[in-house]
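See below for the structure under consideration.
Note that one protein chain of the assembly has been removed; the remaining protein chains are unaltered in position.
Naming follows writing order (A and B), and every chain is counted from residue 1.
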Amino acid sequence: MSGWLDTLIQGVLLGGLYALFAIGLSLIFGVMRLVNIAHGDLIVLAAYLALVVVDTTGLSPLAALAICVPAMFLLGYALQRGLLNFTLGGDILPPLLVTFGLSIIIQNALLQGFSADPRALRLGGFETGSFHLGAGIAVGYFPLLVLGVAVALAFALEMLFARIPLGRAFRATSDDPEAAQLMGVNDRHVYGLAMGIALSIVAVAAVFYGIRTTFAPTDGPDRLLFAFEAVIIGGLGSFWGTLAGGIVLGVAQAVGFRLDPGWGVLTGHLAFLAVLLFRPTGLFPRTR
Amino acid sequence: MLSTHNLTAFYGDFQALFGIDLEVSAGEIVAIIGANGAGKSTLLKAITGLVPTRSEAVRFMGEAIGGHAAHRILSLGIAMVPEGRRLFPSLTVEENLQLGAYRKRAGPWTLERVYELFPALSEKRRVPSTALSGGQQQMAAIGRALMANPKLLICDEMSLGLAPIVIKSVYDVLPTVVTQGIALLIVEQDVGLAMRVSQRVYCLQEGRVALAGRSRDLGREQVSAAYFGV
Partner (left out) sequence: MPFLVQRATRASRVGAAVAIPLLVALVTLPWWGESSWMRTFVEFACLLTLAQMWNLLAGYGGVVSIGQQAFLGLGAYALFVLADHAGVNPFLCVPLAGLIAALIALPTSKVVFRLRGGYFAVGSWVVAEVYRLLIANASFLGGGSGKSLAAVRPFSKALRESVTFWMALAAAVSAIGLTYLLLRSRHGLALTAIRDSERAAASQGIDVDATKLWVYLVSAGGCGVAGALYYLNTVRVSPDAAFNVGWTAYVIFIVVIGGIGTIEGPILGTLIFFLLRETLADYGSVYLIVLGAVAVLVMVKFPRGLWGYAQQRFDLRYFPVQRRVRLDAIAGDAPCKFDQVNT
(Lines give C-alpha, C1' and ligand atoms only; values in the text may rest on other atoms or scores of the structure.)
Protein backbone atom coordinates (compact mmCIF):
# COMPACT_ATOMS: atom_id res chain seq x y z
CA MET A 1 0.00 0.00 0.00
CA SER A 2 2.72 2.43 0.92
CA GLY A 3 4.28 1.61 -2.44
CA TRP A 4 1.27 3.11 -4.23
CA LEU A 5 1.16 6.06 -1.84
CA ASP A 6 4.80 6.70 -2.62
CA THR A 7 4.02 6.50 -6.34
CA LEU A 8 1.20 8.99 -5.88
CA ILE A 9 3.41 11.42 -4.00
CA GLN A 10 6.23 11.15 -6.52
CA GLY A 11 3.67 11.67 -9.29
CA VAL A 12 2.34 14.82 -7.64
CA LEU A 13 5.86 16.16 -7.25
CA LEU A 14 6.65 15.37 -10.88
CA GLY A 15 3.42 17.11 -11.77
CA GLY A 16 4.79 20.28 -10.25
CA LEU A 17 7.50 20.34 -12.90
CA TYR A 18 4.98 19.59 -15.65
CA ALA A 19 2.81 22.41 -14.37
CA LEU A 20 5.80 24.74 -14.66
CA PHE A 21 6.25 23.63 -18.27
CA ALA A 22 2.58 24.16 -18.92
CA ILE A 23 1.79 27.48 -17.26
CA GLY A 24 3.64 29.53 -19.88
CA LEU A 25 1.88 27.64 -22.67
CA SER A 26 -1.47 28.19 -20.97
CA LEU A 27 -0.82 31.93 -20.79
CA ILE A 28 -0.13 32.08 -24.52
CA PHE A 29 -3.17 29.99 -25.36
CA GLY A 30 -5.29 32.27 -23.23
CA VAL A 31 -4.12 35.65 -24.45
CA MET A 32 -3.32 34.97 -28.08
CA ARG A 33 -4.86 31.62 -28.89
CA LEU A 34 -1.44 30.71 -30.22
CA VAL A 35 -0.22 27.13 -30.16
CA ASN A 36 3.54 27.55 -29.88
CA ILE A 37 5.12 24.37 -31.24
CA ALA A 38 8.54 25.69 -30.21
CA HIS A 39 7.54 25.95 -26.53
CA GLY A 40 9.41 22.82 -25.47
CA ASP A 41 12.45 23.79 -27.49
CA LEU A 42 12.44 27.19 -25.81
CA ILE A 43 12.56 25.40 -22.46
CA VAL A 44 15.62 23.48 -23.65
CA LEU A 45 17.14 26.67 -25.07
CA ALA A 46 16.68 28.35 -21.70
CA ALA A 47 18.33 25.39 -19.98
CA TYR A 48 21.37 25.77 -22.23
CA LEU A 49 21.34 29.50 -21.56
CA ALA A 50 21.43 28.78 -17.84
CA LEU A 51 24.27 26.35 -18.45
CA VAL A 52 26.28 29.01 -20.25
CA VAL A 53 25.60 31.53 -17.48
CA VAL A 54 26.61 29.04 -14.79
CA ASP A 55 29.78 28.06 -16.67
CA THR A 56 30.88 31.63 -17.34
CA THR A 57 29.93 33.26 -14.03
CA GLY A 58 30.29 30.40 -11.60
CA LEU A 59 26.90 31.27 -10.13
CA SER A 60 24.67 28.56 -8.79
CA PRO A 61 21.85 27.66 -11.20
CA LEU A 62 19.20 29.22 -8.97
CA ALA A 63 21.18 32.46 -8.75
CA ALA A 64 21.61 32.33 -12.53
CA LEU A 65 17.86 32.85 -12.76
CA ALA A 66 18.51 36.51 -12.04
CA ILE A 67 20.09 36.71 -15.48
CA CYS A 68 18.10 34.05 -17.31
CA VAL A 69 14.63 35.31 -16.43
CA PRO A 70 15.11 38.86 -17.76
CA ALA A 71 17.02 37.51 -20.77
CA MET A 72 14.20 35.16 -21.68
CA PHE A 73 11.65 37.92 -21.09
CA LEU A 74 13.43 40.09 -23.63
CA LEU A 75 13.73 37.18 -26.04
CA GLY A 76 10.02 36.50 -25.73
CA TYR A 77 9.07 40.12 -26.29
CA ALA A 78 11.37 40.40 -29.31
CA LEU A 79 10.23 37.10 -30.77
CA GLN A 80 6.59 38.07 -30.47
CA ARG A 81 6.91 41.56 -31.86
CA GLY A 82 9.53 40.69 -34.43
CA LEU A 83 8.01 37.53 -35.84
CA LEU A 84 5.01 35.93 -34.23
CA ASN A 85 2.76 39.02 -34.27
CA PHE A 86 2.84 38.82 -38.05
CA THR A 87 1.39 35.34 -38.00
CA LEU A 88 -1.62 36.19 -35.87
CA GLY A 89 -4.93 37.13 -37.34
CA GLY A 90 -7.32 34.35 -38.16
CA ASP A 91 -5.67 31.61 -40.19
CA ILE A 92 -4.35 28.77 -38.02
CA LEU A 93 -1.62 27.72 -40.43
CA PRO A 94 0.91 30.55 -40.18
CA PRO A 95 1.50 30.48 -36.40
CA LEU A 96 1.66 26.68 -36.40
CA LEU A 97 4.05 26.50 -39.31
CA VAL A 98 6.27 29.36 -38.18
CA THR A 99 6.60 28.00 -34.63
CA PHE A 100 7.20 24.55 -36.08
CA GLY A 101 9.98 26.00 -38.18
CA LEU A 102 11.39 27.71 -35.09
CA SER A 103 11.32 24.40 -33.25
CA ILE A 104 13.45 22.73 -35.90
CA ILE A 105 15.81 25.68 -36.09
CA ILE A 106 16.33 25.78 -32.31
CA GLN A 107 16.89 22.03 -32.01
CA ASN A 108 19.43 21.91 -34.80
CA ALA A 109 21.18 25.10 -33.75
CA LEU A 110 21.60 23.66 -30.25
CA LEU A 111 22.89 20.42 -31.79
CA GLN A 112 25.44 22.35 -33.80
CA GLY A 113 26.44 24.47 -30.83
CA PHE A 114 26.46 21.99 -27.99
CA SER A 115 26.52 18.49 -29.52
CA ALA A 116 24.00 15.81 -28.62
CA ASP A 117 25.57 14.92 -25.24
CA PRO A 118 23.19 15.25 -22.30
CA ARG A 119 24.08 18.06 -19.89
CA ALA A 120 22.93 18.98 -16.40
CA LEU A 121 22.77 21.83 -13.94
CA ARG A 122 24.04 21.03 -10.44
CA LEU A 123 22.92 22.46 -7.11
CA GLY A 124 25.62 20.77 -5.08
CA GLY A 125 23.60 18.32 -3.03
CA PHE A 126 20.29 20.03 -2.34
CA GLU A 127 18.69 18.34 -5.31
CA THR A 128 19.15 14.92 -3.77
CA GLY A 129 18.20 15.72 -0.17
CA SER A 130 14.90 14.48 1.20
CA PHE A 131 12.90 14.05 4.35
CA HIS A 132 11.02 10.98 5.37
CA LEU A 133 7.27 10.78 5.87
CA GLY A 134 7.44 7.42 7.48
CA ALA A 135 6.52 4.03 6.02
CA GLY A 136 9.54 4.31 3.75
CA ILE A 137 8.25 7.30 1.79
CA ALA A 138 10.87 9.92 0.98
CA VAL A 139 9.90 13.39 -0.20
CA GLY A 140 12.70 15.20 -1.99
CA TYR A 141 13.34 18.81 -0.93
CA PHE A 142 13.94 19.86 -4.47
CA PRO A 143 10.80 18.38 -6.08
CA LEU A 144 8.83 19.93 -3.24
CA LEU A 145 10.39 23.29 -4.01
CA VAL A 146 9.44 22.87 -7.66
CA LEU A 147 5.85 22.10 -6.73
CA GLY A 148 5.79 25.09 -4.42
CA VAL A 149 7.07 27.38 -7.15
CA ALA A 150 4.44 26.01 -9.55
CA VAL A 151 1.67 26.72 -7.04
CA ALA A 152 3.05 30.21 -6.41
CA LEU A 153 3.22 30.99 -10.13
CA ALA A 154 -0.29 29.70 -10.78
CA PHE A 155 -1.51 31.93 -7.96
CA ALA A 156 0.50 34.90 -9.23
CA LEU A 157 -0.89 34.58 -12.74
CA GLU A 158 -4.46 34.20 -11.53
CA MET A 159 -3.98 37.40 -9.54
CA LEU A 160 -2.41 39.14 -12.51
CA PHE A 161 -5.31 38.26 -14.79
CA ALA A 162 -7.97 39.08 -12.23
CA ARG A 163 -6.75 42.20 -10.46
CA ILE A 164 -4.37 44.46 -12.32
CA PRO A 165 -5.01 46.58 -15.44
CA LEU A 166 -2.59 44.53 -17.54
CA GLY A 167 -4.52 41.39 -16.69
CA ARG A 168 -7.75 43.06 -17.79
CA ALA A 169 -5.98 44.09 -20.98
CA PHE A 170 -4.93 40.46 -21.51
CA ARG A 171 -8.48 39.21 -21.14
CA ALA A 172 -9.97 41.97 -23.26
CA THR A 173 -7.44 41.49 -26.05
CA SER A 174 -8.12 37.77 -26.00
CA ASP A 175 -11.86 38.41 -26.28
CA ASP A 176 -11.82 41.04 -29.01
CA PRO A 177 -8.49 42.51 -30.13
CA GLU A 178 -10.07 45.20 -32.28
CA ALA A 179 -12.37 46.50 -29.55
CA ALA A 180 -9.43 46.42 -27.13
CA GLN A 181 -7.47 48.61 -29.54
CA LEU A 182 -10.39 51.03 -29.57
CA MET A 183 -10.03 51.25 -25.79
CA GLY A 184 -6.40 52.23 -26.12
CA VAL A 185 -4.81 48.82 -25.66
CA ASN A 186 -1.80 48.36 -27.90
CA ASP A 187 -2.41 44.74 -28.81
CA ARG A 188 1.02 44.28 -30.43
CA HIS A 189 2.68 45.37 -27.19
CA VAL A 190 0.33 43.31 -25.03
CA TYR A 191 1.10 40.19 -27.02
CA GLY A 192 4.80 40.96 -26.61
CA LEU A 193 4.41 41.27 -22.85
CA ALA A 194 2.46 38.03 -22.68
CA MET A 195 5.15 36.14 -24.56
CA GLY A 196 7.82 37.81 -22.44
CA ILE A 197 6.11 36.66 -19.24
CA ALA A 198 5.58 33.19 -20.68
CA LEU A 199 9.25 32.83 -21.53
CA SER A 200 10.26 34.15 -18.10
CA ILE A 201 8.29 31.27 -16.64
CA VAL A 202 9.95 29.00 -19.19
CA ALA A 203 13.32 30.13 -17.82
CA VAL A 204 12.30 29.11 -14.31
CA ALA A 205 10.94 25.79 -15.58
CA ALA A 206 14.13 25.21 -17.57
CA VAL A 207 16.45 25.69 -14.61
CA PHE A 208 14.42 23.33 -12.43
CA TYR A 209 14.23 20.86 -15.29
CA GLY A 210 18.00 21.03 -15.85
CA ILE A 211 18.65 20.42 -12.17
CA ARG A 212 16.19 17.58 -11.86
CA THR A 213 17.27 15.63 -14.95
CA THR A 214 19.77 15.84 -17.78
CA PHE A 215 18.82 17.67 -20.94
CA ALA A 216 19.82 17.44 -24.60
CA PRO A 217 19.00 19.48 -27.72
CA THR A 218 16.26 17.15 -28.92
CA ASP A 219 14.33 17.10 -25.64
CA GLY A 220 12.04 19.93 -26.69
CA PRO A 221 9.19 18.03 -28.38
CA ASP A 222 8.53 15.83 -25.36
CA ARG A 223 8.38 18.88 -23.05
CA LEU A 224 5.91 20.47 -25.44
CA LEU A 225 3.72 17.40 -25.46
CA PHE A 226 3.73 17.15 -21.64
CA ALA A 227 2.97 20.85 -21.29
CA PHE A 228 0.20 20.59 -23.85
CA GLU A 229 -1.32 17.54 -22.19
CA ALA A 230 -1.24 19.26 -18.80
CA VAL A 231 -3.11 22.26 -20.20
CA ILE A 232 -5.77 20.19 -21.97
CA ILE A 233 -6.28 17.79 -19.06
CA GLY A 234 -6.67 20.70 -16.69
CA GLY A 235 -8.96 22.64 -18.97
CA LEU A 236 -8.44 25.83 -20.88
CA GLY A 237 -8.82 29.22 -19.29
CA SER A 238 -7.55 28.63 -15.77
CA PHE A 239 -4.07 28.47 -14.28
CA TRP A 240 -5.28 26.39 -11.35
CA GLY A 241 -6.62 24.01 -13.98
CA THR A 242 -3.20 23.85 -15.62
CA LEU A 243 -1.61 23.11 -12.24
CA ALA A 244 -4.12 20.33 -11.66
CA GLY A 245 -3.56 19.02 -15.16
CA GLY A 246 0.19 18.85 -14.58
CA ILE A 247 -0.34 16.91 -11.39
CA VAL A 248 -2.76 14.48 -13.02
CA LEU A 249 -0.25 13.89 -15.80
CA GLY A 250 2.57 13.41 -13.33
CA VAL A 251 0.57 10.87 -11.34
CA ALA A 252 -0.49 9.03 -14.52
CA GLN A 253 3.12 8.76 -15.64
CA ALA A 254 4.29 7.66 -12.19
CA VAL A 255 1.66 4.92 -12.08
CA GLY A 256 2.60 3.76 -15.56
CA PHE A 257 6.28 3.77 -14.74
CA ARG A 258 5.66 1.68 -11.65
CA LEU A 259 3.77 -0.92 -13.69
CA ASP A 260 6.55 -1.13 -16.27
CA PRO A 261 9.45 1.25 -16.87
CA GLY A 262 8.70 1.34 -20.59
CA TRP A 263 5.15 2.58 -19.98
CA GLY A 264 5.68 5.80 -18.03
CA VAL A 265 5.25 8.26 -20.84
CA LEU A 266 2.66 6.11 -22.61
CA THR A 267 0.33 6.10 -19.61
CA GLY A 268 0.48 9.87 -19.54
CA HIS A 269 -0.53 10.01 -23.19
CA LEU A 270 -3.35 7.55 -22.57
CA ALA A 271 -4.62 9.62 -19.65
CA PHE A 272 -4.67 12.61 -21.98
CA LEU A 273 -6.61 10.69 -24.63
CA ALA A 274 -9.02 9.45 -21.97
CA VAL A 275 -9.75 13.02 -20.90
CA LEU A 276 -10.30 13.91 -24.57
CA LEU A 277 -12.79 11.12 -24.97
CA PHE A 278 -14.74 11.48 -21.75
CA ARG A 279 -14.30 15.10 -20.66
CA PRO A 280 -13.14 16.99 -23.76
CA THR A 281 -13.23 20.38 -22.09
CA GLY A 282 -10.83 19.20 -19.40
CA LEU A 283 -11.20 18.69 -15.69
CA PHE A 284 -11.50 22.31 -14.55
CA PRO A 285 -12.31 24.47 -17.54
CA ARG A 286 -13.22 28.07 -17.07
CA THR A 287 -15.98 28.80 -19.53
CA ARG A 288 -15.66 32.14 -21.24
CA MET B 1 -12.11 69.81 -33.51
CA LEU B 2 -12.34 66.97 -36.00
CA SER B 3 -12.17 67.43 -39.72
CA THR B 4 -11.75 65.10 -42.65
CA HIS B 5 -10.28 66.22 -45.94
CA ASN B 6 -10.95 64.29 -49.11
CA LEU B 7 -10.95 61.12 -47.04
CA THR B 8 -10.64 57.97 -49.13
CA ALA B 9 -10.58 54.40 -47.88
CA PHE B 10 -10.04 51.03 -49.52
CA TYR B 11 -10.60 47.40 -48.63
CA GLY B 12 -7.90 45.86 -50.78
CA ASP B 13 -8.78 46.94 -54.30
CA PHE B 14 -12.30 47.93 -53.39
CA GLN B 15 -12.81 51.65 -52.78
CA ALA B 16 -15.33 52.33 -50.02
CA LEU B 17 -14.97 56.09 -49.53
CA PHE B 18 -14.49 58.66 -52.28
CA GLY B 19 -13.34 61.89 -50.72
CA ILE B 20 -15.36 62.64 -47.60
CA ASP B 21 -15.16 66.14 -46.12
CA LEU B 22 -16.75 66.64 -42.76
CA GLU B 23 -16.31 68.65 -39.58
CA VAL B 24 -17.28 68.36 -35.95
CA SER B 25 -16.77 71.17 -33.45
CA ALA B 26 -16.62 71.12 -29.67
CA GLY B 27 -19.98 70.82 -27.99
CA GLU B 28 -21.72 69.79 -31.22
CA ILE B 29 -23.79 66.73 -31.96
CA VAL B 30 -23.30 65.69 -35.58
CA ALA B 31 -25.14 62.77 -37.14
CA ILE B 32 -24.17 60.57 -40.08
CA ILE B 33 -26.95 58.74 -41.88
CA GLY B 34 -27.05 56.52 -44.93
CA ALA B 35 -28.22 53.17 -46.23
CA ASN B 36 -26.31 49.97 -45.50
CA GLY B 37 -23.14 49.87 -47.55
CA ALA B 38 -23.04 53.66 -47.88
CA GLY B 39 -19.72 53.75 -46.05
CA LYS B 40 -20.72 54.85 -42.54
CA SER B 41 -18.78 52.14 -40.69
CA THR B 42 -15.80 52.57 -42.98
CA LEU B 43 -15.79 56.28 -42.22
CA LEU B 44 -15.75 55.61 -38.49
CA LYS B 45 -13.03 53.01 -38.89
CA ALA B 46 -10.91 55.46 -40.82
CA ILE B 47 -11.34 58.10 -38.12
CA THR B 48 -10.61 55.70 -35.25
CA GLY B 49 -7.62 54.12 -36.96
CA LEU B 50 -8.96 50.66 -37.79
CA VAL B 51 -8.75 51.30 -41.51
CA PRO B 52 -5.71 52.98 -43.05
CA THR B 53 -5.95 56.31 -44.80
CA ARG B 54 -3.69 59.23 -45.76
CA SER B 55 -2.24 61.09 -42.81
CA GLU B 56 -3.70 64.46 -43.82
CA ALA B 57 -7.13 62.98 -44.49
CA VAL B 58 -8.13 63.19 -40.83
CA ARG B 59 -7.22 66.12 -38.59
CA PHE B 60 -7.99 66.24 -34.88
CA MET B 61 -7.22 69.23 -32.66
CA GLY B 62 -4.95 70.52 -35.38
CA GLU B 63 -2.98 67.27 -35.73
CA ALA B 64 -2.96 64.97 -38.76
CA ILE B 65 -3.99 61.55 -37.42
CA GLY B 66 -5.01 59.59 -40.51
CA GLY B 67 -3.58 56.08 -40.53
CA HIS B 68 -2.41 56.16 -36.92
CA ALA B 69 -2.93 53.05 -34.81
CA ALA B 70 -6.28 52.85 -33.06
CA HIS B 71 -4.83 52.80 -29.57
CA ARG B 72 -2.89 55.99 -30.29
CA ILE B 73 -5.99 57.73 -31.52
CA LEU B 74 -7.75 56.83 -28.30
CA SER B 75 -4.96 58.40 -26.27
CA LEU B 76 -5.31 61.55 -28.38
CA GLY B 77 -8.92 61.83 -27.23
CA ILE B 78 -11.27 60.04 -29.64
CA ALA B 79 -13.32 57.27 -28.07
CA MET B 80 -15.91 55.08 -29.75
CA VAL B 81 -18.98 53.24 -28.61
CA PRO B 82 -18.74 50.46 -31.19
CA GLU B 83 -21.58 49.03 -33.20
CA GLY B 84 -23.01 46.06 -31.35
CA ARG B 85 -21.57 47.37 -28.08
CA ARG B 86 -18.67 44.89 -28.11
CA LEU B 87 -18.32 44.65 -24.37
CA PHE B 88 -15.71 42.14 -23.28
CA PRO B 89 -17.41 38.88 -22.23
CA SER B 90 -14.56 37.80 -19.94
CA LEU B 91 -14.81 41.00 -17.93
CA THR B 92 -17.40 42.13 -15.41
CA VAL B 93 -19.28 45.37 -15.94
CA GLU B 94 -16.93 47.25 -13.65
CA GLU B 95 -13.87 45.74 -15.32
CA ASN B 96 -15.20 46.81 -18.71
CA LEU B 97 -15.54 50.34 -17.40
CA GLN B 98 -12.08 50.22 -15.84
CA LEU B 99 -10.63 49.08 -19.14
CA GLY B 100 -12.04 52.21 -20.73
CA ALA B 101 -9.62 54.15 -18.55
CA TYR B 102 -6.65 52.01 -19.62
CA ARG B 103 -4.80 55.02 -21.00
CA LYS B 104 -5.48 57.06 -17.84
CA ARG B 105 -6.45 60.22 -19.68
CA ALA B 106 -7.15 63.13 -17.33
CA GLY B 107 -10.70 64.38 -17.13
CA PRO B 108 -13.95 64.55 -15.20
CA TRP B 109 -15.16 61.03 -15.88
CA THR B 110 -14.52 58.46 -13.15
CA LEU B 111 -16.22 55.22 -12.13
CA GLU B 112 -18.36 57.09 -9.61
CA ARG B 113 -19.56 59.63 -12.16
CA VAL B 114 -20.39 56.90 -14.67
CA TYR B 115 -22.41 55.07 -11.99
CA GLU B 116 -24.19 58.36 -11.21
CA LEU B 117 -25.09 58.69 -14.88
CA PHE B 118 -26.20 55.06 -15.14
CA PRO B 119 -27.43 53.90 -11.73
CA ALA B 120 -28.57 50.57 -13.19
CA LEU B 121 -24.95 49.69 -13.88
CA SER B 122 -23.94 50.35 -10.30
CA GLU B 123 -26.08 47.47 -9.07
CA LYS B 124 -24.64 45.15 -11.69
CA ARG B 125 -21.02 46.12 -11.38
CA ARG B 126 -19.68 42.66 -10.47
CA VAL B 127 -21.80 40.85 -13.00
CA PRO B 128 -20.28 39.49 -16.23
CA SER B 129 -21.07 41.93 -18.98
CA THR B 130 -22.86 39.22 -20.93
CA ALA B 131 -25.58 39.09 -18.28
CA LEU B 132 -26.85 42.61 -19.01
CA SER B 133 -29.90 43.47 -21.06
CA GLY B 134 -29.42 45.21 -24.42
CA GLY B 135 -30.10 48.65 -23.03
CA GLN B 136 -27.80 48.12 -20.06
CA GLN B 137 -25.06 46.90 -22.37
CA GLN B 138 -25.42 50.04 -24.45
CA MET B 139 -25.11 52.15 -21.32
CA ALA B 140 -22.06 50.18 -20.22
CA ALA B 141 -20.49 50.69 -23.64
CA ILE B 142 -21.10 54.43 -23.42
CA GLY B 143 -19.73 54.48 -19.88
CA ARG B 144 -16.66 52.58 -20.99
CA ALA B 145 -15.97 55.11 -23.73
CA LEU B 146 -16.54 58.01 -21.32
CA MET B 147 -13.98 56.55 -18.92
CA ALA B 148 -11.37 57.42 -21.54
CA ASN B 149 -12.25 61.10 -20.99
CA PRO B 150 -12.53 61.73 -24.71
CA LYS B 151 -12.83 65.06 -26.42
CA LEU B 152 -14.77 63.43 -29.25
CA LEU B 153 -17.21 60.61 -28.58
CA ILE B 154 -18.33 58.51 -31.53
CA CYS B 155 -21.50 56.44 -31.19
CA ASP B 156 -22.05 53.77 -33.83
CA GLU B 157 -25.62 52.58 -34.41
CA MET B 158 -26.68 52.65 -30.78
CA SER B 159 -30.32 51.92 -31.55
CA LEU B 160 -29.63 48.53 -33.13
CA GLY B 161 -31.48 45.74 -31.42
CA LEU B 162 -33.04 47.94 -28.75
CA ALA B 163 -36.69 48.58 -27.95
CA PRO B 164 -37.90 52.15 -28.63
CA ILE B 165 -38.32 53.01 -24.96
CA VAL B 166 -34.78 51.82 -24.27
CA ILE B 167 -33.43 53.82 -27.22
CA LYS B 168 -35.05 56.91 -25.79
CA SER B 169 -33.47 56.41 -22.37
CA VAL B 170 -30.06 55.91 -23.97
CA TYR B 171 -30.28 59.03 -26.14
CA ASP B 172 -31.70 61.09 -23.24
CA VAL B 173 -28.30 60.76 -21.60
CA LEU B 174 -26.37 62.36 -24.44
CA PRO B 175 -27.09 66.05 -23.72
CA THR B 176 -25.48 65.59 -20.27
CA VAL B 177 -22.36 64.30 -21.92
CA VAL B 178 -22.16 67.15 -24.40
CA THR B 179 -22.34 69.84 -21.72
CA GLN B 180 -18.80 68.90 -20.71
CA GLY B 181 -17.55 70.31 -23.99
CA ILE B 182 -17.29 66.91 -25.62
CA ALA B 183 -18.20 66.68 -29.30
CA LEU B 184 -20.46 63.89 -30.42
CA LEU B 185 -20.45 62.10 -33.77
CA ILE B 186 -23.37 59.73 -34.12
CA VAL B 187 -24.08 57.13 -36.77
CA GLU B 188 -27.71 56.20 -36.70
CA GLN B 189 -29.95 53.95 -38.79
CA ASP B 190 -33.10 55.68 -37.60
CA VAL B 191 -33.09 58.83 -39.70
CA GLY B 192 -35.82 60.60 -37.74
CA LEU B 193 -34.01 60.00 -34.46
CA ALA B 194 -30.71 61.17 -35.95
CA MET B 195 -32.27 64.39 -37.20
CA ARG B 196 -33.98 65.06 -33.84
CA VAL B 197 -30.92 64.48 -31.72
CA SER B 198 -28.28 66.26 -33.81
CA GLN B 199 -27.51 69.85 -34.78
CA ARG B 200 -26.01 68.96 -38.13
CA VAL B 201 -26.23 65.92 -40.33
CA TYR B 202 -24.29 64.34 -43.19
CA CYS B 203 -25.95 61.83 -45.47
CA LEU B 204 -23.66 59.30 -47.12
CA GLN B 205 -24.48 57.48 -50.31
CA GLU B 206 -22.13 55.00 -51.97
CA GLY B 207 -19.04 56.39 -50.27
CA ARG B 208 -19.75 60.06 -50.89
CA VAL B 209 -21.42 62.87 -48.95
CA ALA B 210 -24.75 63.26 -50.74
CA LEU B 211 -26.18 65.90 -48.44
CA ALA B 212 -24.95 68.01 -45.52
CA GLY B 213 -26.62 70.69 -43.46
CA ARG B 214 -28.32 71.79 -40.26
CA SER B 215 -30.73 69.08 -39.12
CA ARG B 216 -33.73 71.33 -38.64
CA ASP B 217 -33.28 72.99 -42.05
CA LEU B 218 -33.38 69.79 -44.11
CA GLY B 219 -36.69 68.53 -45.45
CA ARG B 220 -37.82 64.92 -45.72
CA GLU B 221 -37.82 64.76 -49.50
CA GLN B 222 -34.32 66.24 -49.59
CA VAL B 223 -33.04 63.62 -47.16
CA SER B 224 -34.85 60.77 -48.91
CA ALA B 225 -33.39 61.75 -52.24
CA ALA B 226 -29.87 61.91 -50.83
CA TYR B 227 -30.31 58.67 -48.86
CA PHE B 228 -31.45 56.60 -51.81
CA GLY B 229 -29.40 58.38 -54.43
CA VAL B 230 -32.30 59.38 -56.57
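Going forward, a contact is a pair of C-beta atoms (placed from the backbone, for glycine too) under 8 Å apart; a residue touches a chain by one contact, two chains touch by 3 or more.
Given the structure is predicted, the values throughout are model-derived calculations rather than measurements.
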> Which shown chains does the chain we cannot see touch?
Replying inline: A
>> Going by the contact rule already stated, which one of A:Val44, A:Leu224 or A:Val251 would touch the omitted chain in the full complex?
In response: A:Leu224
> Can you name the residues of subunit A that touch the chain not displayed here?
Replying inline: 33-35, 37, 83, 86-87, 92-98, 100-105, 108-109, 111-112, 221, 224-225, 228-229, 232, 260, 262-263, 265-266, 269-270, 272-273, 276-277, 280
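Here is the rule we go by: only the chains that are shown with their structure count from here on.
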> Roughly how far is subunit A from subunit B, going centre to centre by Cα mean, in whole Å?
Replying inline: 43
> Which residues of subunit A touch subunit B in the complex?
Replying inline: 165, 168-169, 171-172, 174-176, 178-187, 288
> Which part of subunit B faces subunit A closely enough to touch in the complex?
Replying inline: 48-50, 69-71, 74-75, 79-80, 82, 86, 88-91, 95, 98-100, 102-103, 144, 148
